[in-house]
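A single structure is presented below for examination.
The full complex has more chains than appear here; those shown keep their coordinates.
The first chain written gets the first letter, and so on, giving A and B; residue counts start at 1 in each chain.
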Amino acid sequence: MELNVRLFALYRERAGANTISVAVNDGATVADLTAEVRRQLPNLAPPEVNIVVAVNADYAAPDVILKPGDDVCLIPPVSGG
Amino acid sequence: MIELTHDALDPEKITAKVYRDTNGAVVTFLGTTRDNFEGKQVLTLEYEAFDEMAIKKLEEVRQEMMAEFGLEQVAISHRVGTVGIGEISLVVAIGSPHRKEAFYACHKAVDRIKEVVPIWKKEVYQDGSRWVACEDHEFSPAESHGHAH
């Protein structure tokens, strides 16, 4: 399936796009997605940095299974306040 | 009691939400934008948020504090967009019968907001800019990359 993945802040600027399209297998997990994102955009985050994912506006663990139509967002290290 | 806004924050108005005649203590935190980062002059700050999730997480933090400290009055407002130096980016106001709970809850709320709410701050300098990774983190603008929490 093809997922529209939204990017914010640092990731948006690094990718030069608000949204990227990422193809993953049906039944793919969040971990599969971030692996694919790293292949597409090797400079998005260094290997030692965990890419945090939100699915449908909440943090999603690596083993969460993605469904078509999920709102998937990559969350750079937050710095609000 | 949760607000995410492009407008200037009015601490008095936000604090007024937590006044009750049954309360003896109001503790308020104001996060204000600093004019320097490691000696470098900051001209302005840009706050970006993942709005829907930020509001959801702010409300979660609010509910957590109310449950953990037995409170009823917790108000949180976060500003987004361009924020000038010395302006207020965050207000957390807690009303409580007693002060101990109000202090603990306010401090913890700010800590949690900085950990979990998807809001990002960019410092703009004369000669560039930098996404702040996380507060108090030893972070060199040169190696401006993401940093896991």
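Keep this in mind: a residue touches a chain if its C-beta (ideal position, glycine included) is under 8 Å from a C-beta of that chain, and two chains touch if they have at least 3 such contacts.
Source: prediction; values computed, not measured.
J.: One instance of each chain type is visible; tell me the copy number of every label in the full structure file.
T.: A x2, B x2
We take it that only the chains that are shown with their structure count from here on.
J.: When the C-alpha atoms of subunit A and subunit B are each averaged to a single point, how far apart are the two points in Å?
T.: That pair's centroid distance is 25 Å.
J.: What does subunit B use to touch subunit A in their complex?
T.: 31, 47-50, 52-54, 56, 78, 89-90, 110, 113-122, 131-135, 144-149
J.: Which residues, counting only subunit A, touch subunit B once they are in their complex?
T.: Counting only subunit A, the residues touching subunit B are 6, 8-11, 13, 44-46, 48-52, 54, 57-59, 73, 75-81.
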